[in-house]
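What you see is the complex with one protein chain gone and the rest in place.
This part shows chain A:
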Amino acid sequence: MAETAAPATSYEKNLSLRVSPAAQLRADFETGSVRGVVEISEVAFLTMVGLRVNRDSDAGQRVAAVTGGLPATCGSVTGTGDSSVLWLGPEEFLVVAPREAHESLGGGLIQALREALGDGAGQVVDLSANRTTFELTGPRARAVLEKGCSLDLHPRVLKAGTALSTEVGNIPVVLWKTGEETFRLFPRASFADFLGRWLLDAMREYASPEVP
């Protein structure tokens, strides 16, 4: 990030100091994206909170009131407004929210979750730096993922709004189908570079004219 004049606010300062896990791939993502076919970008610094709580407990109900419900089954996603809760396990969830929700940028989400959990059994952990987010979108997005993911990604099986923990290109990710042709992938930060390059390689053939 270019040196700029002294940031006016702590918000800008906190943001300007950060380097996202796939920042070095930004130009490659730009040139590797095939417009209208399959495009990739990093959605940096989303707020992510790891939740461990029993859905049926009092604490679980209090947390659910903050998050807009806790998903009950594998794949399901709940949420309210612009924050979502992804099912990771029977008592484990991942809250994904815009970066402004993070306390370093003045957000109150994590604190609200902590207060909701109170002294109930469970965890509220800030995992925003644990994973980064890739957004893969376009009519060929599914074909790209199918090269390295053994789940059935056909729309008759995988509906928009489903999030699953699995592997893509041998990398453990949470794969979230956010739209009919849009997927979000959450690799851990240390895998971001590899997975980003793996996806670029998988996308490359779609830049060439289709062989009739």
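Everything that follows uses one rule, which is that a residue touches a chain if its C-beta (ideal position, glycine included) is under 8 Å from a C-beta of that chain, and two chains touch if they have at least 3 such contacts; residues count from 1.
Note that in this section contacts and distances are computed from a predicted model.
Not shown: a single chain whose UniProt protein name, out of "Sarcosine oxidase subunit delta", "1,2-phenylacetyl-CoA epoxidase subunit A", "Iron-sulfur cluster-binding protein" or "Carbon-monoxide dehydrogenase small subunit", is "Sarcosine oxidase subunit delta". Residue in contact with the omitted chain (choice from A:D28, A:E92, A:E146 or A:D201): A:E92.
Screening A:S41, A:Q61 or A:T166 against the full complex identifies A:T166 as the residue touching the chain left out.
Taking the whole complex into account, chain A touches the unshown chain at residues 52-54, 74, 88-92, 121-123, 150-151, 164-167, 170, 172.
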